[in-house]
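Note that one protein chain of the assembly has been removed; the remaining protein chains are unaltered in position.
Let's look at chain A:
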Amino acid sequence: MSQQGYVATPPYSQSQPGIGLSPPHYGHYGDPSHALSPPGVMKSAGPLGAAAPGAMLPPGPPPSGPHQFGQNGAHASGHPPQSEPGSVALRWAGGLSRTGSSQPGTAPPGQGPPGPPLPSTFQSPPRPAQPSALQPGPQLLPPPPTTLNGPGAPALPPAYRQDGLLGPASTQFQPPPPPGQGPGAGYPPQQAGSGPQMAGPQLSYPGGFPGGPAQMAGPPPPQKKLDPDSIPSPIQVIESDRATRGGQVYTTNTRGQVPPLVTTDCMIQDQGNASPRYIRCTTYCFPCTADMAKQSQIPLAAVIKPFATIPSDETPLFLVNHGENGPVRCNRCKAYMCPFMQFIDGGRRFQCGFCSCVSDVPPFYFQHLDHIGRRLDHYEKPELSLGSYEYVATLDYCRKNKPPNPPAFIFMIDVSYSNVKNGLVKLICEELKTVLEKLPKEEQEETSAVRVGFITYNKVLHFFNVKSNLAQPQMMVVTDVGEVFVPLLDGFLVSYQESQSVIHNLLDQIPEMFADSNENETVFAPVIQAGMEALKAADCPGKLFIFHSSLPTAEAPGKLKNRDDKKLVNTDKEKMLFQPQTHVYDALAKDCVAHGCSVTLFLFPSQHADVASLGLVPLLTGGTLYKYSNFQMHLDSQQFLNDLRNDIEKKIGFDAIMRVRTSTGFRATDFFGGIVMNNTTDVEMAAVDCDKAVTVEFKHDDKLSEDSGALIQCAVLYTTLGGQRRLRIHNLGLSCSSQLGDLYKSCETDALVNFFAKSAFKAVLHQPLKVIREILVSQTAHMLACYRKNCASPSAASQLILPDSMKVLPVYMNCLLKNCVLLSRPETPTDERAFQRQLVLTMGVADSQLFFYPQLLPIHTLDVKSSAPPAAVRCSESRLSEEGIFLLADGLSMFLWLGVSSPPELIQGIFNVPSLAHVNTDTTLLPELGSPHSRRLRRAMSAVQHRSPYAMKLTIVKQREPPEAGFRQLLVEDKGPQGGASYVDFLCCVHKEICQLLN
């Protein structure tokens, strides 16, 4: 545990208080030219956002990198893994990290026009064989005084090791500022008086600096030359977790153990705690006191995906049926019987693990205890031995004390001109014929109990009577969109099997019927209203599938104006862009939830459609919004059809109420997701499917004890596809500790990012983006600083030390900050931002991980013989090669990038064309060839696709062709083409923050 674990850097951080304003700061750069600059210029140049990260780079002598690396390696191998607290220390090698020393003539920003060097010189930088700028290494702390890890706990991964020491750092070089660019161009005046504290500007994240585009495009610090290979790599973390824990059995028998990463495939065995597929926490060890929590600023949260899909080789949930008696519950807190209940008094009573109340065991449930106080039937009853299980609910749990009816799906097709014209209506109708065959059903059932109904609409609504005994369907037009109602009861919702011929007849006729329609206006809120009223009339829960195309401008409730006002971007009013235009949709969504009506929207906008308003109902009702901008039949139909099929077949629960109970000392305080809450505890969801997650934040209201830990029980009352009322219970025990180190050790970055993303995206509605970005950066810094201060061994302040569990937090946080929602760029369509915002709010941990850090797969290195998936590479341009072909996916879209010098045999193998020039990029499908390359690529693609609930549209891009921009945007470690700091820059920024905090 020597100090060699850290890389000492010159104490540049001492100058932090003055950073950005004080000319002396620049002195540390050691750039001779700076002295020549007039101080005034320096002063104004200082706070430039873009310059900030660069300015933080400390000068200093190069460390003896190789030596340290050796040391690290030795330490890593020399210590048992579980004693590794797992921190990563990064060290700035200031002298090497800036080009100033190796590239004479490069001026620091703000120094006016640079000298002779041309931008091009930086494009092809030299690659000096330098020691790594950042030295990663295990931070070896003494073993914690108490280890909460049980004996069966898997070994913690060995400390992060970085072997790519000599990566091409020079790709980070940017051209110096153009001569005309004044240093103070985007300088916000209010910052001038900030004085030495400079908290505001300092906190501001480089990419999102509110100064505006001028600074975005402004001169990046040419000094930065941190070796990207030396900073923590997400790929590395993922791969190492996969290597150590992948393919193994993970048993949930221990409280507070940290599960494998979401990216790691392993088999999960429920032994008393809910599988991480259902619940993941930001930390598996809660701090004992609120003070500790406050000190660390680590959010305590759980991401609950109550209906998560379970691989077929894992046991599905057991169903407990107590008949008329119903579930056994604690008398006081009403927690359901679970492994946390302690049986006492010879088995006649039990003590609740959550509220400690002692309740009588109902007679029908009595069982004797064995010698260790466990019921004899402990292993026979799922609710006593498992973390997750289901109860059959009694009538008390049903609406109006009546058993629910099976749910219904209503398909609502926009038949306005544009949808008819581009063939969508026909496509949908054709597809429905086949997809209706696959309506979801309960495993044991032969046919689906789900009934279906059909509505078409433009500015009026057409209901269809498809009763099985009709010779032809009947259409009923409701024109009273102001106060929409259901014109028929019998024959609207029918069993597909019974009415198949009438339904097919109808689906054949719909495209014809509206072929001559020239109605351009549509309504939207009345459509949802109609669907909801129909479900209400049929007294069943259900789901609306709405296929909609345009901004609803027809005179009706929920009518929207086109308000896509780019002028609001980067102002305090920017939040308006994310808020719905009217309250109609909010009220409608609540109404829908109250009646168990979930809305899934397939949106095909050709221009601004106000997703912020339209998407609100799908969001709040547990539905999904699928968006296909500028839908083109030949490019987008596949993606749409896949989405439609998936969505219809999804496992889903309806009319759900979720309640999260906790043991005493803490409680759930905040909920994020596709939910509606009418009080502080009941999470109401019109429907919840296998991809929807709810993130729950916990707060202390008392002390937690290390003995009893922190227990969470999530109960979801819902209606199954077959119309049965059930309770799904997930229990999870977390450990508690009064040691901050334990807390940091048990953190999970992916869940943290999920939480941060949801809380930030929720806050977007109410707070200026600038504030949110600042909070995110500062909280990141805070968490890390707290670790540094309290858990890491003392070291030089200039060192960046990251806890092992949060090694990749900065890169993920940067990705979050670079997301178009938080990045105020007028170029990004408002709809896209609103769409992504709503999307993320319901994401589970795995989805958010992929979304924020896309997967980049080198296809050209695929071993045609092996079936293993290709190893991903980091999302950075520097990882690309002209000879390579790369697959990039973020869960929403997929890119196949073809380097200019892609090997022709690969091109031939994949596209069946002789050369790159022949590759047709105007397609979203790869030819199905028998060649090994093609097969492997397609297998890799389907594996990637499997990770996302959304069908990804494949875009084929050739290097150096315009469509590449979309691809580059997903290279999240780089500086974004539309702004957003690179990973390295951000790390610098965070480091600076930390240093500031430590002082």
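For the reader, a short list of remarks on this structure follows.
Keep this in mind: a residue touches a chain if its C-beta (ideal position, glycine included) is under 8 Å from a C-beta of that chain, and two chains touch if they have at least 3 such contacts; residues count from 1.
Please note the rule applied: contacts and distances are computed from a predicted model.
From the set "Dynein light chain Tctex-type 4", "Protein YIPF", "UPK3B protein" or "Protein transport protein SEC23", the protein name that UniProt assigns to the chain left out of the figure is "Protein transport protein SEC23".
Only one of A:Asn331, A:Thr434 or A:Gln472 touches the absent chain when the whole complex is considered: A:Gln472.
Within the whole complex, the absent chain has one touching residue among A:Phe463, A:Phe545, A:Phe755 or A:Phe835, and that is A:Phe463. Of the candidate positions A:Pro403, A:Pro487, A:Pro869 or A:Pro963, contact with the unshown chain belongs to A:Pro487. On the side of chain A, touch with the chain left out of the figure occurs at residues 460, 462-463, 470-480, 483, 485, 487-491, 505-506, 509, 512-513.
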